[in-house]
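A protein chain is absent from this complex, but the other protein chains hold their places.
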Amino acid sequence: MFEQEIRRKAKELLEVKAVDLVIGYTSGSLPFQARPTLVSSPEDTEQLVWNHFCSPNLARYLLPYRDSSKKIALLAKGCDARAVVVLLREEQFPRERIHIIGLPCPGIISKRKLEEKLGEIKEEDFSWEESGFLCQGKKWEIDSFLEDTCVRCRYPNPPLWDDLIGEKRESRGSSVDYLERISSQSEEERWQFFTQELSRCIRCYACRNACPLCYCKECFAESDVPRWISGVPTLSDNSFFHLGRSIHLAGRCVECGACERACPEEIKIGLLPLKVEEIIKNSFSFEAGLSLEEEAPLLTYKENDPGEFIK
Amino acid sequence: MSEGLIAKRKWWEWIETKKDRIFLTERAKKRYGEWFPAEGKVVKSGKEVLFPSGEEMYRYLWAGEEWKIEEREVSGEFSFLFLLPCEARAIIEVTDKVFLHLPVDKNYWLRRKALSLGILACLQPEPTCFCSLVGGGPFWRDEEALFLVPRKEDIYIQGEGELLAFSEEGGEKIKEEMQALQQEVENELPSPLPSYFPQELYHHFEDEEWNELSWRCLNCGACTFLCPTCYCFDIQVKMWGDEGYRFRCYDSCMYSEYTMMAGGHNPRPTTKEKFRNRFLHKLEFFYERYGRSLCTGCGRCIAACPNGISIARVIEELKEADPDA
Partner (left out) sequence: MKNDWEPKIVAFLCHWCSYAGADLAGISRIQYPPNIRVIRVPCSGAVNPLYILKALREGADGVLVSGCHPGDCHYLSGNYFARRKFFVLHELLQWLGIEKDRVQFSWVSASEGQKFSQVVEETVEKVKKLGPAQKLVKEFTFYV
């Protein structure tokens, strides 16, 4: 999966001092996991990996360097690069200090789905194959193990890149995705579903902190004056937090699903921002993170915007 | 202290009489679910029972002339909590020490004295487990609590209380069997940290290592909220006009608000300081005060971390950085 090419590229960039740092993935502390890593010397580039478990959105790691003078190379899947586009458009980072190594994304495998379907797997019993993997002596296609957000992904290729490693991929974009499934239920069923999901939330804010676009210095959830929500994870406060967050991401969410994958309680928390994006796409024909010239949909208006709901 | 064996059927009979007065941790349920049919309330860890994520402390009301204060009564109904050794250690060796140390936390005490612990031996450590590294073990037990080893058709029990009346004498043979079983499970786990390790850490406060270790941390509270020993809380108030209530809820050292001072100064401004504090509190600061580690090696934080940070690995790397260890 182009791992060698990525290492070579990172090494080359560091050697010629085109960049000071490379942000990429390395193997995790558990099997079937990859975690973000920071590489600053050419020798260390050997630790970089690129596989179906590279789940975190690395654009999240850019902002700590906003006020430094470091030039950064970032490994970016389709959604990571879209997040970078939004950050650039929102003037959170200078374009000249970032070097995007674009990676057309083959989709991220959900560890939860792996365990659900195959039980507990040992690392020794697992090996990659063309378009799938071998496990417990059988060959499996990766499609049925993909993360829910990857199943509906329409932009596996980065919209913006300085180097592109690997071949461009066709969009998966299945229309029968989990958002569609929930939307087809009745209002009451949906409320039941969200009550169940949101009451499990422990409000650790992993979703918010894993999100590349949740970069407010002070989040409304932790603000003291005014205090919007209390620190107790009750259903009402949890709903308030997730509603508030998804509205705050309106027109900005790049549908990467990093929030959902970060959730330690495995709550389908990505659904809310995804729904907001769907509303915005249908009503204002806008999708975030595709172009640097785009105008954020909530920072503009048209005279003929939908207004029937207003008396 | 006595010991014996309880047949499965008899055990189930006893469970049946207790019904909704049984708490069971998620892990205990996962491992030994068949021993606890239906009713029991499943909790994340003992912390959820003794020190819930939100708890009202008192209400207040302006009664025309003066403030009226109404304290919150904790019912503390007698119940049983079945849990694994790491989770039991979190209560007996950590939260008990913290909350029952003077001044005693009243709510915690009322709940704690009404709670009887049943420690279930851990027969299949998970890949994230490292209890033996920090002084525990899969067969860790305490005099005050029941100790249980579920087997195929019966359950080995050690301790005191009403349950023992259901048991039959196991004899010398069972003692040997238990010892062999313990040996077998313990062999799979790492050996304990050297006893001087916590003191050594003291010299590593300024290490460059922390930058690298903490870099990928998101500063979310997943590890602290799920940790069975993390006990930090915040006290907040809710008020409408002239009535309201004061309550406490979990707080996490991963949040900026945790150390934020009046006037806006924050002594732990970046990820590095917060991260360092969390690990040094677990391994050193708590040790200095109470003579034991604040981590019981359950590995929950390793499984929960969205970015694959592992406390076991942090310990390894700190050990490597120390030439004497």
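For reference, chains read A and B in written order, and residue numbers begin at 1 within each chain.
Operating definition for what follows: a residue touches a chain if its C-beta (ideal position, glycine included) is under 8 Å from a C-beta of that chain, and two chains touch if they have at least 3 such contacts.
No experiment lies behind these values; they were computed from the predicted model shown.
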Contact residue for the chain not shown (choose from B:Glu3, B:Glu26 or B:Glu55): B:Glu55
Residue in contact with the excluded chain [from B:Lys8, B:Arg72 or B:Arg313]: B:Arg72
Selected residue (touches chain absent from view) among A:Ala18, A:Leu134 or A:Ile279: A:Ile279
Selected residue (touches chain absent from view) among A:Thr45, A:Ser110, A:Asn209 or A:Ser246: A:Ser246
Contact footprint on subunit A, counting only the chain that is left out: 183, 187-192, 194, 220, 226, 228-229, 232, 234-237, 239-240, 243-244, 246-247, 250, 272, 275-276, 279-280, 283-284, 297-299, 301, 303, 305-307, 309-311
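Everything below uses one rule, namely that only the chains that are shown with their structure count from here on.
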Residues of subunit A touching subunit B in the complex: 28-31, 33-38, 56, 60-61, 64, 202-206, 208-210, 222, 224, 227, 230-234, 261-264
Subunit A partner contacts - residues on subunit B that touch it in the complex: 53-54, 127-128, 212, 215-216, 218-222, 224-226, 234, 236, 238, 247, 249-252, 255-257, 271, 302-310, 312-313
